[in-house]
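Quick one: structure below, then a few questions.
One chain of protein is taken out of this complex; the other chains stay put.
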Amino acid sequence: MNLHARISLGACYLFLATPVARSALEAAMSTHMLLQIPLLAAAGVLLARLLPVARQDALLTACGGALPLVVLALFASSYWMLPRALDAALGDPLTEAAKFISLPLLVGLPLALAWRQLTAIGRGFVWTNFISMLAVLGWLYIAAPVRVCNNYLVDEQGSTGWLMVKLALLLFAGWLGTLFVGGNVAPVAVPASSRDDARQANPA
Amino acid sequence: MKAGRAGLVAGGLVALLGFGVFWSATDGFTAFTAETARRAEILRSPRSLPAVALEDQDGRRFSLQDYRGRLLAVEFIYTRCTTICRSLGMAFRQVRERLPAQALGHEVALLSISFDAARDDPASLKAYGQAFGADGAHWRIARIHSPAEVAPLLAAFGVVVIPDGMGGFEHNAAIHLLGRDGKLTQISDIDQPVEFADRIASSL
Partner (left out) sequence: MANYTYEHTPDRGATAGVLAYLGTACAVLLLMMLVGLLMRLEQAQIIDLGANWFYELMTLHGAGMVGIAGIAGAAVMWHFLRQYVDLSPGIFLANLALFLVGVVMIIGSIVFGHFHAAWTFLYPMPSQSMGMWSQEAAALFMGGLLVIGVGFLLLHLDIARAIVARYGNFARALGWPQLFGHDDGNAPPPTVVASTMVTIVNIVGLVVGASILTMMLLNLYLPEFTIDAMLAKGMIYFFGHVFINATIYMAVIAVYEILPRYTQRPWKANKVFLASWSASTLMVMFIFPHHLLMDFAFPQWMLIMGHIIGYLNTVPILVVTGYGALMIVFRSGIRWDMASRLLFLSLFGWAAGAMPAFIDGTITVNYVMHNTLWVPGHFHTYLLLGMVAMVFGFIYYLGKPGQNAAEGWLDRAAFWGFSSGALGFTLSFLYAGKESVARRYAVHLPEWLPYDRVGSVFAALVVASSLLFVLRFFSRLGAAGRDYARAPLAQGAAA
């Protein structure tokens, strides 16, 4: 089962690296930034999840806990949001290789490892920061007074910026939404009659 | 967050490292786009250019190296262009008018190069030149003779040309200055032709 999952993950990753998939996803700024890059980071997350739990914990301890890993993911992901880095990845095979290696290993993997240790506050803080930074980045792409990428049309940076803003709004609504559903009532204080339990088994 | 002291230290180190990487990757937080980076790099280390056969509006063959000993202002265009190349043409015209008349042709010359070698024949180059008042001697309009040599020349200049989806092209338009040694020494914004001309005049 686990082996099967690992092989599928590897296959997906290799597929993303094929010239066909690359040229398809890198043809537009929006798919490059908002599809290919997140997919590569997601590959890192899955990679971490497929490691044995003991291995994940050992890695987490070795890295000094959640904080350095979150900081690492923050810097590494911000790097690939630089217009200069996008251009470089398109023109220089070495940079492209660095992108394919660093997004899973320095963004997805560390985040997934850190997530295990992060408390609800830590997770909320990462989410809210990510969302507001995504919106601000979107604005930067919309408001940029110059053409930021030599490899993409000038109109694209505006539309990509708007996509980021919309995505930020959607993620925020989604994240808030998760706080409204699921979960269990803690078994304290409330006189727990059987009627209550029936209700709780059927969350709104 | 359960990050202990070790986590804080590691987090700090990662942040420091991250800042270092960002610092060097953006030339000290000055160059966030490939275009700014290209200009900064040329200023630091002027670049030699390949000897490419050019053909001007009268069908004369020449190369960039023929201009050695003189300063040469270069811009890249395609004659069907109705947007940015018109600004480029106007900018060059302003440069020409601003330069001291006695130096024109002797100490400094202007050259517009079309990267659309397939479509821009000498006749259309001539029409373009006439539209902007190029004299065909001190300011020539040329195309790259062999289509195979277009890519190497553009790459040497750091110019990226992409189709705009409407039959035309979009490219990182700028005014380039070649020194007396034939090397690319300076790249300037197209909306600052007067400053560009003044810098040339002061180095005559």
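Think of it as A and B in the order they're written, each chain with its own count starting at 1.
Rule of thumb we're sticking to: a residue touches a chain if its C-beta (ideal position, glycine included) is under 8 Å from a C-beta of that chain, and two chains touch if they have at least 3 such contacts.
Quick caveat: nothing in here was measured; it's all calculated off a predicted structure.
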{"item": "Where the missing chain makes contact, among the chains that are shown", "value": "A"}
{"item": "Given A:7, A:24, A:58 or A:136, the one touching the chain that is not displayed", "value": "A:136"}
{"item": "Contacts of subunit A with the absent chain, listed as residue ranges", "value": "119-121, 124-125, 128, 131-133, 135-136, 139-140, 143-146, 172, 176, 179-186, 188-191, 195-196, 199-200, 203-204"}
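Please note the rule applied: only the chains that are shown with their structure count from here on.
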{"item": "Whole-Å gap separating subunit A and subunit B, where each centre is the average of the chain's CA atoms", "value": "38"}
{"item": "Contact footprint of subunit B on subunit A as seen in their complex", "value": "63-68, 70-72, 74-76, 78-79, 82-85, 87-88, 91, 117-119, 121-122, 146-154"}
{"item": "Subunit B residues within the subunit A interface of the complex", "value": "1-4, 6-11, 13-15, 17-18, 21-22, 25-26, 31-37, 160, 162, 164-165, 170-172"}
